[in-house]
Structure formats: structure tokens, C-alpha cells
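Only one protein chain is missing from this complex, and each of the others stays in its spot.
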Amino acid sequence: MKKLLAIALSLCMILSLCTVFASAEEKVEVNIIHYFIEDSGETMNDVYLELEAKFLEEYAVSHPNVKFNISRIQQAQAEEKLQTMAASGTLPDVFPLKGSLVNNYYANNLVYDMTEFAEASEGWDTVKESLVGTFTRDGKILGIPYQFAATSIVFYNEEMWKEIGYDSFPTSWEEIQKAADLFAEKGITCISMGNAKQWNFESCWFSTFADRFTGTEWTQNIIAQNGKASFTDPEFIEALTQFQKQIVGTNLLNPDFNAIANDISDSMYLEGEAAATVEGYWFVGKVQNLATEEVYKNTKIAMLPDFEGQKGESLTSSGGAGYSLAMNSNLTGEAARAAADYILGIAGKPYSDKYYSEYGTPGAFKYEGELDTSKFDQITLDYLAFCNNTTFVPIYDTSMDGSIISVMNPDIQELTNGTITPEKMAEDCQKALDLLIAG
Amino acid sequence: MKKNKKIKVSHVIPNAAMLVFSISCIFPMIWLFYSSFNNMKDFNKNPISLPKSITLDNYKFVFTKSMLPGSILNSLLVTVVSVALTLAIGFIIGYFLARYNFGGKKTLRNYFLIGMLIPIHALLIPINLLMRKLGLSDTLVALILVYTAFGIPLAVFMVESYISSIPREMEEAAAIDGASFNQTLYRIILPMSVPILATVGIIEFFRCWNEFSFALILINSEEKFTVTMAMMNFKGQHLSNYPRMMAGTFFSILPVTILYFFSSKKIMDGMVAGAVKG
Partner (left out) sequence: MHKKQMYGANKAIRLAYTLPCILFYTALVILPVFMAGYYSLYKMSGPIQKEFIGLGNYSELLKDDIFWKSFNNNLFLCVVCFFGQITLAFIGASLLNKRFLRFKALHRTIQFFPSTISAAVVGFVWSLIFDYKYGLINKLLKYIGLSDLVKPWLGVSKGIMWVVSVPLIWQYVGYYMIIFLAAFSSLDRDIFDMAEIDGANGWTLATKITLPLLKKSIIVCMMLCISGNMKAFDHIYSMTAGGPGTSSMVMAMYAYKTAILNSRIGYGMAMSIGILVLSFAIILISRALLQRIGGKGDY
């Protein structure tokens, strides 16, 4: 015990000596935690890391006294770690910030007001207003969005659908169900789905599906928590009822859709065992890198069909701001400057431009100049067309408060298993919303 | 005594049951092993199957590109120190609880029980704050302190129940022979407690080695990552390279497992030989 104290004491002394030295040279340290990990096989990470490496190299020359301590942690765990740090007020200097957390972080004064830095940065005038809007409160820009996330895209294997008589993905739900029955006779899964982690249905299907019934104004009201919209409104319950109807007792999905995670269900499609899947923009890269030749050649993009008499706009899809990079509110002086430079120099316009020009994936900034599409493959072009021609509606789990989502996601599992009624689920969600509104 | 050479049916069943169970215990290791030579695509198609083609890419990645090798040293440091401290503290408290009666004995026991009953996740925020106040955020020392503290209850209870079944005659005889308290404790009781200390030691070793939550919260810098944290980054948000994770898992389990299999023989033999005899 004594020995330990002695060691700890001497460590402290050494550390304090070091800080004395450090301050003599005005060293600035910026602590960063993010989730762009190396060699993950995912394009979004690789693009970021490339830019980061370049930025660090250049910055080390222009600002030799600044040191960036970067820790990369896988996304799910990073989010949990950051939440714990936020709760105890020990956030790092730079961190990713999810849209659904902005209210909370702002109320607890955890985030730096980056407005000045942002507006002074190069190319800021090309930022997409709605995406920044997600991270702005009271006119203060609290985070720089680095992605435009389209989460609800139907990827289907044209060849497989042709074989049962469909030239393209059906435009009505009745037709899809008919096709699903035909596929089932052949022993093929119509649409593969993996909802074990509970967010997939809600993010990739339901945000779009429900909005068709409720209309976007309803969704915005829910997000704003202004009491003008309730989950118990008939349109939402209708959405739940129809969602349940399409899935329970039908051949639409693989039977274990609530038991497997989306990487397994993705594989089903990529290996040609399923005729379609509904995923987000990240799936484009997967098709390019992991699909069989056959699947890669034949993959096309489509949308979830409309419903008759739906209140919402036709053929909308969920997409928008997902995550941003933000700064700790307790930063000052040079450290604040360096942190802002990091964020804007990597995750801002550079990330958006690079992702768009090299991979055809739109980001948070409008691209200036001509896009050279000659080197893009068919699926990239299809995705680009999809982004340009679609009206996007909010993604539930990046805009609605986390406490609502944490009730909605498990309930969707039960809804799709047929073990809960739409009314009960609506009640549960409304209870969570009421708690928020109450304060 | 003549050994009964006939094979009794009532003996076959227990033997068979044990065998089946043992095979099931070792199977994950075997599966991890051969899957680590598989590639991601084939694995996702059929996770149980033997690899169609052997690839060393996963291990190449583990050794050259991942944080795993370095993290093993961190884990080793934290685990060894924590276990040593836990055993020391557990031995002392366990001994005194076993041998002495005093007023607050039951309360003291329940005091240590609290540490075993409180869900760890509840304490993530308070301990994070505590370490920040102590100036120990992002240090391995913080982990050592936490792991030791939470290992104490188990050690205390196991040592206590073990020592209470050691007859008191031991200490009395030593006292009659003129031994001081310390001498009795270290020269007689401690050696006799080796089986239970070894047992607790092994349990604690793996608990610390596999611990994740505190490591995630208390450590920020990559160079201080423990094994469990280094393993995290093998998974992506939308992409999980399971064979690679298995190579990493196998690699991180292997040295520890070899140590275990090597030392457990000796420990178990000691236990079964009935080291405690008058």
C-alpha cells in the first residue's frame, strides 16, 4: 500500500514538472476521440483518415506547438463512452455529436459555440442549411455536420426479380407481397433484414414508412416537442398497423429478422441469397467491395412504395444530418483555434468534397464545379440520381430525442413479431414524449 | 482393496456426461481457431463451417496493424498488479473475519457485500468523476485501483469460508511453540491458503483481463488501451470482420490460456492431494 502511494506521488511530481516545462514552450494539446477506425473496410472511415493524415502533416509544419492526441474507438462504444463523459462533464476537446443529443448537450452547456470559426472558414457559404440547422440552437452553430446520410434505400437484384416476372422493383405493396410469395416458393428471401440491434427497422424503414402516413409536418412537430403532434394521432397508428400488416405472417422477410444483425442480413443479399434489402448509403460501398460479381452487376436502387391515400408526400425517403463534430465548451485561446481548425479542416468541406468527387456520395456541403462522373460505376450514378431527385424526410433516431427512440426501437421489434398492438406502441412512445415535454 | 474391473453402467453415464460437457467447453476455442483462418465473406455465409481456403491475412493484420500486441502489455500490467493487491487485501480481511468475533462482524460482511451487489454501470459516472478529481483520468493506475477494489468482496468471502474450515489448532500449536502473530500468519496460514488464493487468483485474473466497461470509460489514449478495448476496433458500424475478430480473440486468449493450463495442473493437483492435513 505504501509503495503504491510512493509511486503515485512520484508520478505526480514528474507530471507537474512536465507541465512546467510544457507551459514554458506554450504547447497546446487537443484531445480528440472519434470513431473513424483504420482498416474497417468502410469508405467513410478511409476518406476521413486520409484527410486527417494530410491535415496533421500540414498543421505540424504551420503550428509546431500544437499536439493532437487522437483516440479512435468503434462507433457504438465511442457513443457510450462519450455519453458517460458528457454526464460527468469530462468530454474531450473534440468529439462526434449526434443530432438527437444536441438539445441535451446544449442545455448542459457542454458544446462550444463554433459560429465564428465556421463562418470564417473557407467555403462555408456552400454548406447545406438544413444540415447545419440540426446542429444549431439559438443561432449558435454547435457542430459541423460531416455527412449527408440517406438511410432508407431499397437495393434489389434486377436479375432475380426479372426471373419471377418483374422488370423493376414493384411500385405497390400488394405487388411486393405477391412477389414475396413467389420468391418463397423458390426458397429465396424476398427482402433480407437484420434488426437484432433494434435500430435498423426504425432507421432504414420506419422513418420513411411512417412519414408517408403522417406527413413531414407531423414529424417536425414531434421533433420540436411542441405538443402539436402526438404518437397517438390516427395517422401514426395507421402507419404502425400497416407496418405490422406487411411483415407479420407474410413472406416478405427472412424469418429471423429480429434475431440477426444487419451485417449478416447484408451478406444474404450480397451473396445472392436474398432478392433485395433496405439499407443506407453505406451499403453502396458494400455492394462495390463485398458483393459477388452477379449481385454487383445486377443491383439497382428503388424506393419503398407509397400507400393509397397517404397524407405524406409521395416517394420521400429518410435522410439528412446524422452526426457532426463538435468542440468542448471549456476550450479557450489557441486550443480552441486548433480544435476548430481540425474540425473544419477535415470534417467540414474537405470531407464532403472528397467523398462527393471521388465516390459520388453527397456530403454536407454543396460541391462547386463540375463533377467528373466518368469514373463512377453504375451504382454510384444511381445513388447520385437518387439523392438529387428525392425529397428527404427526417431520420427518427438522429432527430428525435434519445428517450423516445429507446422506447420506439424495442417496441418495433415486438410490433414486427406481432406481440404488441399498434395502439400500445403508440402509447409507449407518447409516454416518453410527454415526459420530455413536461420537462 | 481389490479394484472392481467390471464396467458399471452407473459409471458410464457420469463419465459420458462429463466428456460431452468438456467437449462443449473446448469447442469454442477450436472454432475460434479454425475460423481465424477464414475470410469474411465465407464466414458470413456459413459461420460454423471449416474454411474453404486458409488465409493468414487476419493474423497479419493483428500483428502489424492492430493495437492488440501493445494492449496485451497494458492488460498484463493492470491485471497482475490488481490481482496481487486483491489477494493481499482479501487474505487479510478474510482471515480476520474467519478468526475473530467482534461487534460489527455481520455489518462488515454486508459492507463488503455492497461491492458485489451494486451494478458496475451505475458507478461509471461517479468513478469517472472521482478519478478526474484524483488527477488519475486516463491512467492505468485508475484501472488498477478500481479492479482491486471490486475484486475484494469475492476474495474476502472465499478466503473467509476457506480459513474457517482450517482448524484453529494450527494457530494454537504455533503459539505454544512461541510464534508471533505475524509468523503464524505468514508461515503457517498463508501456505495453507494457497489453494483458495490460487482459485481466487485465477478467477480475478480473468475477470480483470476481460473487463470492459471501466476500461472503456477511464482510458482515453490509444497507447493505454487494454486488450478488451483493442478488440473493439475490429468491429465496424456496418461491417464486422468476424474472422479477423477471432484471430484477435484467439491471439489475446492464447498466452493467458497457456498460462492457465500450465499452472492449473499444479494448483489442482495441490488441491486434490488434500494439502490440508493435520
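Order as written gives the chain letters A and B; numbering starts at 1 within each chain.
One rule holds in what follows: a residue touches a chain if its C-beta (ideal position, glycine included) is under 8 Å from a C-beta of that chain, and two chains touch if they have at least 3 such contacts.
What you see is a predicted model; the values in this text were computed from it and never measured.
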item: From A:F183, A:F206, A:F257 or A:Y383, residue that would touch the chain that is not displayed; value: A:F257
item: Per the touch definition above, residue among A:Q83, A:S230, A:Q288 or A:S357 touching the missing chain; value: A:Q83
item: Missing-partner contacts on chain B, residue numbers; value: 8, 11, 14-15, 18-19, 21-22, 24-26, 28-29, 31, 46-48, 89, 92-93, 96, 99-100, 108, 110-127, 129-130, 145-146, 148-150, 152, 154, 157-158, 161-162, 164-166, 168, 171-172, 174-176, 181-182, 184, 195-196, 199, 202-203, 206, 209-210, 212, 228, 249, 253, 256-257, 260-261, 264-265, 268-269, 271-272, 274-278
item: Positions on chain A where the hidden chain makes contact; value: 1, 80, 83-84, 86-89, 101, 104-105, 107-110, 196-198, 254-260, 402-403, 406, 410-411, 413-414, 417, 419-420
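In this section, only the chains that are shown with their structure count from here on.
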item: Centre-of-Cα separation between chain B and chain A, whole angstrom; value: 38
item: Residue ranges of chain B touching chain A (in the complex, touch as defined); value: 40-41, 44-45, 61, 65, 85, 124-125, 128-129, 132, 135, 137, 141, 216-217, 220-222, 229, 232-233, 235-241
item: Chain A to chain B touching residues, read off their complex; value: 4, 8, 11-12, 31, 33, 35, 37-42, 45, 69-77, 80-81, 84-85, 87-90, 92, 261-264, 266-267, 271, 280, 282-283, 286, 290
